[in-house]
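Apart from one protein chain that is not included, each protein chain of the complex appears where it belongs.
By written order: A and B. Residues from 1 in each chain.
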Amino acid sequence: MLAITALAVIRMRSLFAVVILFGIYSLLTAVLFVVLDAVDVAFTEAAVGAGISIVLMLGTLLIAGRRADADTHTPLLPLFIVVITGAVLVWGTFDMPHFADPQDPAHQHVAPRYIYDSLAEIGIPNMVTSVLASYRGFDTFGELIVVFTALVGVMALLGIPERRQSRRQVSEKTGPEFSGPILTIGASWMIPFIVLFALYVQFHGDFGPGGGFQAGVIFCSAFVLYALIFGIELTYKTVRPKLLILTSASGVLLYAGTGFVSIILDGNFLDYNVLSNTPKAGQHLGIFLVELGVGITVASVLILIFFSIVQSRKRRYQMQPDNHLDSQVRE
Amino acid sequence: MMTHGPILQVVLPLLVAPICFVFSRFHRFCWIVACVISWIGLFISIRLFFQAEQGVIVYELGGWAAPWGIEYVIDRLNAFILVIISAVAAIVFPYSLTSIKAEIDPRQRGLYFTCMLLCLAGLLGIAITGDAFNLFVLLEISSLSTYTLIALGRDRRALASSFQYLIMGTIGATFILISVGLLYSLTGTLNMADLAERTQNLHTSRTLKVAYSFLIVGIGLKLAMFPLHLWLPNAYAYAPSAVTVFLASTATKVAIYVLLRFLFNVFGITFSFELLQTEWILIGLGLISMLFASIVAVFQQNIKRMLAYSSVAQVGYILLGIGLLNINGLTAALLHIFNHALIKGALFMSLGAICFRVGNTELKNIAGIGRMMPWTMAAFVAGGISLIGIPSSVGFISKWFLILAAIEKGWWPIVVIISICSLIAVAYIWRVIETAYFKTPQDSGTRYVEAPLSLLIPTWILVFLNYLFGTSATFTIDFAATTATLLLGAGR
Partner (left out) sequence: MIDSIVGLYNYWIAIFLMMAGFYTVIASDNLVKKIVGLNIFQTSVFILYISLGKVEGGSPPIVSANIDVYSNPLPHVLILTAIVVGVATTALGLSLIIRIKKAYGSVEESDIIEADQQMLEPTQDEKQ
């Protein structure tokens, strides 16, 4: 199934179909992840691959056009590179430990501590959350920074989303993107539930699959839905872009701040043990705080990126290769 | 607080980046904050450098011991890289404010500083981390901010080259990710020291060999190893000048550090060189990129692009030094990492000053500029002399050791090729000097005045360092030689 979808993507010329196929591909992958016991990852893949990525890609297609031209250059060289790379990889797998064998080195060395001791050391049942937020908490901090960097990049490229300044522009297009009573009413019923679900995922991540990142993505999807049904202008009234910029930064600061509090309390950066009286309580508090930081930043970053891409349709960007931006500079 | 030096080095820029982002409308504020942070960073890195002389510094993040947690490890090698990165940052950040006035839209200037801080943190993190997966994450932080910084250039080609870099860079990162996955499947660990230990008795494993080659290709994309250099000339040519200075002096250096770390420490000399004979690949690719890129550089019409090709050639020198696999060769490579940062920093900074007045760096537009902007052009000439490798400049020292290393092996053709490449460097630097001093501007009405001091001072600091470390080089040479001995001893 996956293979067919992937091959279809190569052949297709309609970009719209390519993007939708990628969504299907993502969903299939998510199903595969569930089969392979990775529920947290499946959750994220479904929310990101089949959700946010697709929305962003479709938003881009609105501007960039829906059809791809036929590829002009001959596919021989790429094909050659790909076949070589693939052959090397397959050759390499022959000495790989076999799939799902409990004796694999991967399951013998580092992982057992996470599996058997994390409940005693961290005190929460979801090992993925323990490893993510505590043992390898710095990776997660890095991941948060990557998301934040992407936001800074998108803002720098597409401009900071703003509410319309002039009246005329507002009247030009205030109408919702899609309208109709069924959609409107359906959406107004659904959105509170989505937000509620996001909060549940955020705070239940210790016990079941979920956590800050997934919650942020779901939260974002509520706003995307709102924007699609009620129009982007109304969404700006609900959440001001400026506020989102503030929250996106504060999530990062919350994560880093937690780390600094550990330093002040005589631990290493992101050492949660020192945050409270007992190590377990400290771990709990630390994980809660950093997951909250992740949730806040991810939600606001994704909403902002969505806004930027939607708004860029009407924006103009100047490119002046040979003139100075500042006319005084020359003298 | 000083025991937390390793983490503060990376996290301080990350902490102020969000603040700069929120206040991005006040770009002067961002500039001040970024400068202060870069100076604090330089201070920390110098302290770490002297601390690491005494012994390896280990910092366990989250208080979890490696390999369960992530650790930062600082030894002589990466302490040295840290100093280079933070020193370049400490000079480029003050330079930026004036430089970007001519090149970046006012609304984007605050975001520019945010991105520079993120990029700095990412690069420092790559140099400092002792965990293979953490390296991937930090690599992506620095890469994403680099793509943005390049795309801030005013020419629309900046966008296209940024996109090209994004595609190639992400492929490279994914290759590294595949390699880390394969390594994990073999060893069950992600920690570099632990990996080194656990791959010892796996040397015949085909999976290890594939993991190794994917890693080399992935890093090769990042460090613009020939023939994976295609992204570099465009990216350097169309990025804003200050960005070019920063990237040219740091980004490829960090990639070379990662290469050294994996070749010598993680996989070990026995595997990388005795078993797989990587040195021949390094020497071959090094020589090809030296020759090829130098020749291409001569034909460039844009000076920035010309210097970008020269950077590819310089990476070739460093790879050659590593491939020679003796103490002198490795010393030359390490010295050249440092020296090339100084040389290209000075050259690109003087170009930035030219760009500030002239508006671009096309060769035809700088005719006669030597008399209009004497100090800027003098800095360029001084940097050019260093690039060619005339005695008393830093460029001479690294080439000298490289030639010594080749002679030690008795490989005279390599000595010849090194000299040919230096001659080609004379040719392309001379083209610029000739145009700047001996040609008259096509449009005789054009007058440019000298660049402002805020650009000239940082440029001349770097030029001064070029000759300071060129004339009294004992400290750097001793340091590089000891580190080289350590690296070569590590796997034996």
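As a convention for this text, contacts are C-beta pairs under 8 Å (C-beta built on N, C-alpha and C of every residue); 3 or more make two chains touch, one makes a residue touch a chain.
None of these values were measured; they are calculated from a predicted model.
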In the whole complex, of B:177, B:196, B:235 or B:484, the residue touching the missing chain would be B:177
Only one of A:56, A:160, A:229 or A:263 touches the unshown chain, namely A:56
Among the options A:41, A:246 or A:274, which residue touches the chain absent from this view?
A:41
Residue numbers in chain A that touch the chain omitted from display
2-3, 6-7, 9-10, 15, 18-19, 22, 25-26, 29, 32-33, 36-41, 44-45, 48-49, 52-53, 56-57, 59-61, 63-65, 68-69, 71-73, 75, 78-79, 81-83, 85-86, 89-90, 93-94, 96, 98-102, 104, 106-107, 110-111, 114-115, 118-119, 125-128, 130-132, 136, 139-140, 142-143, 146-147, 149-150, 153-154, 157-158, 207-209, 213, 298, 305, 308-309, 312, 316-317, 319
For chain B, which positions touch the chain that isn't shown here?
133, 136-137, 140, 144, 147-148, 151, 156-157, 159-160, 162-163, 166-167, 170-171, 174, 177-178, 181, 184-185, 190, 301, 362, 364
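We take it that only the chains that are shown with their structure count from here on.
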Inter-chain centre distance, chain A versus chain B - centres from mean C-alpha coordinates, in Å
30
Touching residues of chain A toward chain B in the complex: what are they?
88-89, 91-97, 104-111, 113-114, 134-139, 141-143, 145-146, 148-150, 152-153, 155-157, 159-160, 245-246, 248-250, 252-253, 256, 259-260, 262-263, 267-273, 318-326, 329-331
Inside the complex, what are the residues of chain B that reach chain A?
1, 4, 7, 11, 14-15, 17-19, 21-22, 59-64, 67-70, 101-108, 111-112, 114-115, 118, 121, 125, 133-134, 137-138, 140-141, 144-145, 147-148, 151-152, 154-156, 178, 182, 184-190, 198, 205-211, 213, 356-357, 359-360, 448-449
